[in-house]
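Working notes, beginning with the structure itself.
Here the complex is missing one protein chain, while the rest keep their positions.
Chain lettering (A and B) follows the sequence in which the chains are written, and residue indices restart at 1 in each chain.
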Amino acid sequence: MTASARPRRLRLPVIRGYYWLLIGLLYLPIAILFVFSINANTTLSFPLRGFTLAWYAKLFATPALLHAVTNSVMVALGSSVAATALGSMIAILLSRFNFRGRTALTGLAMLPLIIPFVVLAVALLILFRALDINLSLVTIAIAHVVVALPYTTLIVLARLIGFDKQLEEASMDLGASYPATLRLVVLPIAAPAIVSAWITAFTVSFDEFALALFLAGRDPTFPVYLYGQLRFANTLPVLIATAVLLMLGTLTLILVADRIRKR
Amino acid sequence: MHPRRSLSTLQSTMVLSVVVILAACGPGGATGPTAGAATQLPTQAAATEIPPDQVTGSLHVLDWTGYDAEWAWQDFKNTYKNVTVTFDFGDSDADQYGKMKGGSQADIFHPYTGWLQFYVDEGLVAEIDTTKLKNWDKVPDSFKAIGQINGKQYFVPWDWGFTSILYRTDKITTPVDSWGILFDAKYKGHLSMWDDGPAAVTVSSYVHSYDETNITADQLASIKAEWTAQAPLNKAYWVAETDLDQLMASGEVWAAYAWQGAYATLNGGGTPVAYANPKEGRNSWVGVYGIRKDSSNYDLALRFLDSKLGTLTGQNLVTNYFYGVANGDVMSGIADPAQAAAYTNTTTGATPELLKQTFSVDDPSILQKTNFTPNLTAQQRDDWTAMWTEVKASQ
Partner (left out) sequence: MTASVDQASRTKGAAPERRGGSDPRRGSFWFLLGPPAIVLGLFLIVPVLLMIAVSFRADLSGELLAPFTPTLKQFQQAFAGAGYWRVLGISALTAFGVAAIATVTAYPIAYFLAFRAGKRAALYLILLLVPFWTSYLLRVMAWKLMLGEQGVVNSVLIGTGLIDDPLDALLYNRSAVVVTLIYVWIPFAALPILAGLGRIDVRLHDAAADLYGSPLQQFLRVTLPLSLPGVVAAFFMVFIPTVGEYVTPLLVGGTGGTMYGNLIQDFFTRAANWPLGSALSIIMLTVTLGLVIVALRIVDPRRLLERG
């Protein structure tokens, strides 16, 4: 039976409109930030004082700032890949295997969500001290893997639950080893969720600062740098300009990638 | 950046009196006792006198964010071109203390008055060999005293400033003359206090003439009740100076506990504000640098601290953040018309005139009444911060 030509399409404009409405609301604060990034005043208050691009110019003339942004990207890339891999592993375990430690593993994977970041930060600080590990971008990345793990696990798990195991069992019946089954059957099924999880983990890491603040060595990530600079009025507009630029840059990249994909 | 407290009121009153008298008298005022140290210098000088730009090595500094900017250590950068300096950040006294306790390998750190005793007690800081500091004689004696614990010099003073009431003259037309305004219900919704327990205790002790070194349990309880009642009067607490800048610039806050940096920024930005001289006296704070005990870079660290007291660095601090510096010559230079260019900064709006107003150069009586809070004991720190947290929890 084909899908009937019911007027399901009546819902189309409503849901789509809702999406765009929410996007508008989400971007409204960004728009405000953008306005202040071209405002010739150092305090973030109305009334506006005049148009200037000086802050953007200053942005590129501040090596410490650019350095911090690069650090953030590196930490986010590293930690998100690790967190996604580990989270996917846990998700497969929880949805496909029966073993005694199931509840324990679930609880453990969700635990980082409940621990206040500042507590985890201090605890990790003490740990690294005890192990005589110097603080650096790596220590921040490790912390980020831990805190992103619940998200990646949940997202991949939500996808894998209820996806009939018949496909995997059929694959193994046909003689494939389990690793091959994982690779050829499970991963493709989970792929959208894995990508989703990776994006989430990247986002969590890129903007995280409570842990980064405590665990940073010589190289700060962007949020750490930003938080410190927030204490000084005259640096604020440059920071806003950076944030706006980062976002615009990412948006452009995505749109370009999308264009390319369509070719 | 955060104002802290130092030793006795009397000692510290002398600090600023000296500085301001120097500033009022013009340049070339300060001399210090260097004769005694000079006899030791030659033997050590011969051994350490490598030309600065041939000195190599690296330094690791735990500082507050912003002080990694080159202007904040300009003299060192200009003199020791082949030394790499890297920075770690700790953005509150508790944060710095926590990191040092947590085993930070930084060679140098930057605490503020009030938080100095713990480092000595915990054996985290090395003694300063002041004979090697070429700029030491430019530091007024009372500032030197601030860095002394148990009779030994453990810290080198650097940045300092006032705390007082900052208020908008267009919203509050009668001049503010007391810390008590922070408790005045008439201004409900238009006040702002700094989010800090020890600061709250300090304000209360000024208003009620308590002895800050000896706050009893009863006094602490009444302080807590007082601030619990005060909490709804605030528009919001402020944590960083920029919070306060925005609150006052937008007109939401009319009177606040504030450091002089906010006064200068707002004044320079055109907001009509005044910095009060309360009858109980202003408060003042000093930031100091210490060298970690067992640091393998002691000599290099000492040179760094010496350069911090340098002229260019000091002038940068004054014009960029509107903080004072512990170099008497730099402070007195504010009043010298011949040096006007060094005290002008178009980005921050600093001018000699604004700086004179900010540091109350023209009014010595202000300094005579300025108070410092003593160094906290660990017990006081825990009690007063817990008190404040309970105030916030009861809202």
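Just so it is clear, contacts are C-beta pairs under 8 Å (C-beta built on N, C-alpha and C of every residue); 3 or more make two chains touch, one makes a residue touch a chain.
Bear in mind the structure is a predicted one, so any value in this text is a computation, not a measurement.
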item: Residue among B:Gln74, B:Thr113, B:Ser204 or B:Asn234 that touches the chain left out of view; value: B:Asn234
item: Where the unshown chain meets subunit A, residue by residue; value: 1, 3-4, 6-8, 10-12, 15-16, 18-19, 22-23, 25-30, 32-33, 36, 44-47, 85-86, 89-90, 92-93, 95-99, 105, 108-120, 122-124, 126-127, 129-130, 142-143, 145-146, 149-151, 154-159, 161-165, 169, 172-173, 177-179, 182, 192-193, 196, 199-200, 203, 206-207, 209-210, 222-223, 226-227, 230, 239-240, 243-244, 246-247, 250-251, 254-255, 258
item: Subunit B, residues in touch with the chain not shown (by the definition above); value: 91-95, 97-98, 101-103, 121-122, 189, 195-197, 231-232, 234-237, 239, 246, 250-252, 378, 381-382, 385-386, 388-390, 392-395
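We adopt the following convention: only the chains that are shown with their structure count from here on.
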item: Centroid spacing, where centroids are CA-atom means, of subunit A and subunit B in whole angstrom; value: 39
item: Subunit A to subunit B touching residues, read off their complex; value: 41-46, 64, 122, 125-126, 129, 134-135, 213-214, 216-218, 220, 224-225, 227-236
item: Interface residues, subunit B side, partner subunit A - complex; value: 1, 60, 64-66, 68-69, 86-89, 91, 95, 98-99, 102-105, 240-242, 245-246, 249-250, 265, 269, 321, 347-348
